[in-house]
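Just one protein chain is left out here, and the rest sit where they should.
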Amino acid sequence: MSQTARIQKPRFNAQTWIILAGIAIIGSVAPFVEPTLVGQMTVFWIMVLLSYTWDTMGGQMGYNSFGNVVFFGIGMYVTAAIQVGLYTDLGTYTAAKGGIKLTLTLGQYFTGLAIGLVAAGLAGFLAALLIGSGILGLRGHYFAIGSLALGIFVAELASGWELIGAGSGLVPPLYPGVESARSLWLYFGCFALAGITFLVLQWVYSRRFGLALNAIRDDEDKAEAMGLHTTRYKTIAWAISGIFLGVCGGLAGNFFQFIDPRDTAFSGATYGVWMVLMVVLGGKGTFWGPLIGALLFHVFKELFWSYLLGLQYIALGLLVVVIVVFFPEGIVGWFRERFPHWFGERVDPPPEATAADPVREPAE
Amino acid sequence: MSTMLEVRNCSKAFGGVVANHDISIEVREGEIVGLIGPNGSGKTTLFNSIVGYHPIDGGSIRFLDKEISSLRVPNIARLGLLRTFQQTRIYGKMTCMQNMAASLPYRGEGFAGMFRRFDSGVADRAEELLEFVGLYSKRNLRGGDLSFGQQKLLEFAMALMNEPKLLLLDEPTAGINPTLINGLIDRLKRANEQLGITLLVIEHNMRVIMNLAERIYCLAHGELLAEGLPEAIQNDQRVIDAYLGAH
Partner (left out) sequence: MIDNLILLLENPVAFVDLAINGVLIGAIFVLVAYGMALVWGVMNIINICQGEFVILGGFVAFYFSKWGINPMLGVAAAFVLLLIVGWILYRLVIFRIVDRDLFTSILATFGISILLSQTMNEIFSADVEIARHGLGTWSLFDGRITLEQIKLAAFALAMVIGLALVIYMKNSRAGQAIRATAQNARAARIMGIDTNAVYARTYALNAAICGAAGALVAMIFTIQAYGGLAFTVRGFLVVIVAGLGNLPGVIIAGLSLGAAEQVASFVFGLEYQLAFVFGMLVLIVIYRQIRLGFRRQYLR
């Protein structure tokens, strides 16, 4: 442990655990204190999931991905398709366009959901591995645009595929129990998944893997020249976020109770942009940044959505421009640049330039 | 001494400009070999051909008896043939220690290796090598906050951390404070003797290369002009002409 601490500060110290425990307690109590806001809070944890999984690529590795929403959508479809397909014929179900109501027992429902979520994680992982090994050989900006195109490509394909309902979407089976119980377990499902995702990702970053991702972010050519398997690291990083995005999508599909290919599952204009924005707002590649970004954005969004009436997407575009142009390092990043010691970072102050040091010519 | 790197009849042209024509050089295990030549003589092109930055038009490049002229940069690096950059490159937002830890060799790294924690020796080794290049006191500074000269030293330390068999240095003293040059030459020699790393060095500074290299190749106009011991090269009329611009 001490060996690692000499290389980089431990990510989890006593203070961190206290804050995390505080969040865990607040998160567990909140739905009982404000039962009317359970839905809102569920969406919040979905947002946290989206932002931390995006940060793996966008923050730690510096690869802006507009295509993460693909795995989210795949998870949604896979879970719902299994939930339905286990108990009836999927093709007839979707062809009826919501005309068939599936009545399940609680046991059947949760069996379907559990299998569906596992399959969703697996599907997200495999899809990221497959797509990633194709397009992650690309350098940053080609990947950004390639992934942007990928998201729309998949959305277009899904809206043409009859088996999963094509453009008219797919409805996951109705929950057989009472509605309040449904919203509670969905809340805790998303909350727990967010917690697990956070811990797993931080564990990954504390290993050799994390430094390799940071090295790719700082200078990919150098990393290659040092023998780093860049494409392999990039692909596995994407696949790890793909697992959590897949499961998250599975839960989200059940939460929304309706999956539209363009507007919920592969929605580049909403979740696809939001996840980028939340991370940039909070601070790319920082420990708490994605959480803070998700919280702030969620509040902003609710304000936009309630008071701007139809203008919210315009405001969203404006927000993207303003944040990216004027506040690129994000909230946590901004503080970290100015007060590194707050973050327990042992970054000594920059050396004063000595007269004997030659002035470095700006690189071409 | 066995042959480590063998470049045979290597040619490379960019469009119509012939940058390297029919060049053959050889680096034997444990040597320090210099590569000199006036600006535009094709030194960096040859370097880039060796480390895999572009394809070659003809000839062969063999490293440890393995043909590497069609391998790509990271694969060549993993064989133990490493290069430093003329425009020094380090990981700017990471501390020196993190820079070092990220430079551990990736040879034979499997899936489990990617998630390994840094075992106990890594920090020791990193500190030892930073001490070796004189950056120990700066070990917790961010790479990007170092001066240019210090970044060059850090890059050198990172290269040593990677445990290469052959290290290609592209103008290691360019842009370095002249008072530090002697110290750098000394460290290069020690790396060669104590760590057993073979060196191939591009250098512009004649004084440096004459002190450092055991054998020197001189390029001019993309062709191999002369080869020999430093004294012989220094007195070779063709080399002098090339440098003084007599065509």
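Order of writing sets the labels: A and B. Residues in every chain begin at 1.
We adopt the following convention: a contact is a pair of C-beta atoms (placed from the backbone, for glycine too) under 8 Å apart; a residue touches a chain by one contact, two chains touch by 3 or more.
If you're wondering where the values come from, they're calculated on a predicted model, not measured in any experiment.
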Touch with the omitted chain, as defined above, among A:38, A:74, A:113 or A:152:
A:152
Which listed residue (A:80, A:273 or A:332) would be found touching the missing chain in the intact complex?
A:273
Contacts of subunit B with the missing chain: which residues?
52-55, 70, 72-73
Omitted-chain footprint on subunit A covers residues 62, 64, 66, 134-135, 137-142, 144-146, 148-150, 152-153, 156-157, 159-160, 269, 273, 276, 280, 310-311, 313-314, 316-321, 324-326, 328
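FYI, only the chains that are shown with their structure count from here on.
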Where on subunit A is subunit B touching in the complex?
3-4, 6-8, 204, 206-209, 211-212, 214-215, 217-219, 221-230, 232-233, 236, 346-348, 350-351, 353-354, 356-358, 360-361, 363
Of all residues in subunit B, those that touch subunit A in their complex
51, 73-74, 77-78, 82-83, 85, 87, 89-95, 97-98, 100-107, 109, 111, 113-124, 126-127, 138, 140-143, 145-150, 158, 162, 175-177, 179
